[in-house]
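Here the complex is missing a single protein chain, while all its other protein chains stay put.
Up next, subunit A:
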Amino acid sequence: MEAVWADRLALFSRGPAAFLSGTTAEAFLAELLRELRDDRAGFSLKLLLLSPLCEHPALLCPSDWVGEETALDLMSVFSQCPSRCVQFRCQLLVALTSVLVCTSCAAASSRASQDFVDLLLQAAQDSQADGSQRPLQETACECLRELEACCPGLLSQRLELLGGLRQRETSRLHQALAGVQAAALRNAVYRLSRDGAAGAGHLKALLGAGAAAAWEADQDSGVTTDPAALRSLVRGPMGTVPTLHTGPDCKELRSAVSSLLEESYLLTPLCQAALLHRLTEVVAMAPGVPPGVFRAQLLRLLGTAEVSLLHATLLMKSAFTDSLFSAEDEAFLLRRLVVLAQHPLLPAPQKLFYTDCLLHFPENRPIGCGDGEESVPVLLTPRLAAVLAPTVFNDGAALLSRLNLLCLVCLEEDEQGGDGVGLPYLYEHLGSLLRIVESGGGGREVVVTFFRAAFLFLSYFHHVERFSSGLTERLCRLYVKHPRLAPHLINLADLTQERLPECRWASGLLEALQKVIVDAPLSQLTPQDLSRHLKTLARVAEEAGVPQRATLRFLSAVTSPSGGCPGVRGDWRLGNGVLAVCRRLLVHPGLDSLLLPLADVLQHVASRHGDTDVQDHARLYYTLLTTLSRDKLAGVLADGAGRQVKKQALSSLVAESEALTGSLTVLQTETPVFRLTEVRPEPGAPAGEGQADQHPGDAAAALEAYRAQFSDAGFASDITLRYELRHADTADAAFSRLFSLRLHFDRTDAHYEALPDASVPCLFGDRPPPALRLTVRPRRPRPTTLRASALFSTADGRTWHGPLPDVPVAFRQTFLPLPAPPSWSRGDRSRLFDGLWEEILAADDDDDSGGADSLFCCGLEEAALDALVERHFLSFLVTDPARGDPVKVLLFLPPASHVLMKIRSEEDAAHFHIATDDWQLLPHMNSFLLSITSCPASS
């Protein structure tokens, strides 16, 4: 059992959506809860069962109502669970928190969430708890903290209680209590600051100076729903923080803050950092509490080896600048960051983080506008930064982030007229990297790092001619040695053009690459290298400013029989490579001067190339070149994407000439043109009022005769759904007359067999809507949604393909009347009903997976109930209520499920006794009954 569940839960967590398509969220949740309540299941299994509720509560509880019910269920599991199962109880608290927060029950202070908060507070202050219950208490506090974090203000009335608990606590629990108290304090102060009318009295009351009740009375109790309350209040120098209007009288707040700070040393570094951050926010909002309250902690924090504590210190600096940090402190912190960014004992990600912190250093007196852009702090001199100069011993990420930092430092130095020794160093460093790539060692990572470094360098210094042209030269040499780097070079050219539009460097690089390619001796060229050269030349051909005669000379050399490149003549790929260059040349602005040589190359390929496809393409290009004017040629070959033209197939090439488009392509509609609307069957007559009872008299025999029919595979297993096709309200007039519609349906879950496509001859806006019968074959009778699309033609001969609105299949659509033999009378059916009923109830006792019976009640009077039965169940009746028989309804759900109902009116309530041989249908049945009984007239 446990292994089965473990597999299912693993499947769920891997893909919750896919998993739920095989069942429903409702059914899965019901299963989980049932198993959690089951005394026979072990706690290790139950622990597993909570994980879907912890990780995906919103999926399993789609509405607040379900969330509330689930929470109540879980709380009852909690109360019944023995206290020795600490781990399970902890996980239960976490699951409860997840469900209540994610369904907004907590935000709305629902009944269950209020009970839950009480439960948590009780657990947190349980003075009877011994050491073994401490994890539970810690988790309870952690849940309170999370609830407060998600629903700011939830615990503002409990501040006094929390503060007292924390101060008295000597076990490790004080850490968890400090976490809740700090979160609640921060949110309470935030709320008071936002509330302009709040004053010193409110603050006092909040912190428990004996007037809590008075304050409570004039507060609209409830939590803050503004998402701004969730944001960190420590922002850059330009960020604004709401201010508490209490004047200097903040004694209580000050003492609460100091008391938390005094004991901060006893918290783990992670909790300490979080606490410091919360308190930083509080003090930033309260002008009455001077930032100096942190001073006693400062030295300890400045010397720390812990990244989170130093980070909290940086945030403190960001909030308080020179009111807490002197100029010496600032210089110290900056030096510290430089040291840490290259410290041999620190892990690589931390060093990267510190390097990033240097570029966003919270300065006491920032010059920039602090809009999140990277900038070099004034105190970071080139001398100091030199320690962080990149070297070939750095790994890729460190190298790049150091190079970025140093580039910014050099740029700054340049602007201030420094002597600029840094830049040659960086260029030389780029050269060292290039040499490593050139030597062929180091693998892909080094190559990628080098090209990123080159792009980074160029993005800062492309204007420094001697370096950028030097780089071009070196890259060309590198390319000659390693043509396999073609995609990297093309990407470098593309990106510099895209990101640095004012920079002409890429064009220069491409021209230089063209030169080295055409100058290289053809005889030594391997087919792979030729293919790479052709790719590079194709990219060069996109440059309007680069003369292309040399490229054509190269093409004509490689395609000519004497060219010494025998591979080209029969190779489809190389042939296409040549054509790709030609295609770009066809739209090159310098085409006029290229006409003859280009025509020669094309003609040559068309007549001599070994591959027919290549020949055809070449012929087409040749024809286009020789027959179309420049403008038309550009029109035919132009494509929106500009660069990155993929190899074009003949059809799509031609397709781009406007006139032919329609006949060749299937066009796509963005929005649905028409939709399927359900046609409800008229309530049919009750079945089987034929002959007299002439069949075996007892129920067992009726059942046997009935079941015998199912030996025929495919018996009563289809459901026919009736729809009409109607135009969508927003449909274009061009779509008013549609022909040859072919509808395709995709399933969204595994409950049904695949559907065949359906055809409809035509759909005219001015004629009655055509009917469509869809036959579906359920594997399990469940509601579902079909994804639909359609292919159709319009009056102008175009063919279109487009989505249709989803087609929902409701639960009630899966009901069929009892497929009893046609000769059966009502009496026979009634006997069958009784037989089935008995059997289901009997099975329920001993078989866990079998049938179930259930009772559904609602407040319907007799007349209303009769009308309801008439309206919804007429064709499923097996008795005749008009003759005073009890109302028995038998729903058959293909392929083999039954739902039986005895419906009675008792006093003011209607009772639906339900029995079914597939208990998973019950939730669906319940919601169906709920929907028809809550608004009987409309449904």
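Here is the rule we go by: contacts are C-beta pairs under 8 Å (C-beta built on N, C-alpha and C of every residue); 3 or more make two chains touch, one makes a residue touch a chain; residues count from 1.
Rule of thumb we're sticking to: contacts and distances are computed from a predicted model.
The complex includes a chain that is not drawn, and of the options "DNA replication complex GINS protein SLD5", "RNA polymerase II transcription factor B subunit 3", "AP-5 complex subunit mu-1" or "Actin-related protein 6" the UniProt name matching it is "AP-5 complex subunit mu-1".
Of the candidate positions A:T24, A:Q125, A:S156 or A:Q175, contact with the hidden chain is made by A:Q175. Contact with the undisplayed chain is limited, among A:A274, A:A618 or A:V899, to A:A274. Only one of A:V387, A:L522, A:L595 or A:L930 touches the absent chain when the whole complex is considered: A:V387. When the full complex is taken into account, the listed residue touching the unshown chain is A:C143, out of A:L45, A:C143, A:L471 or A:L804.
Of the listed positions A:G196, A:G247, A:G292 or A:P487, the one in contact with the omitted chain in the full complex is A:P487.
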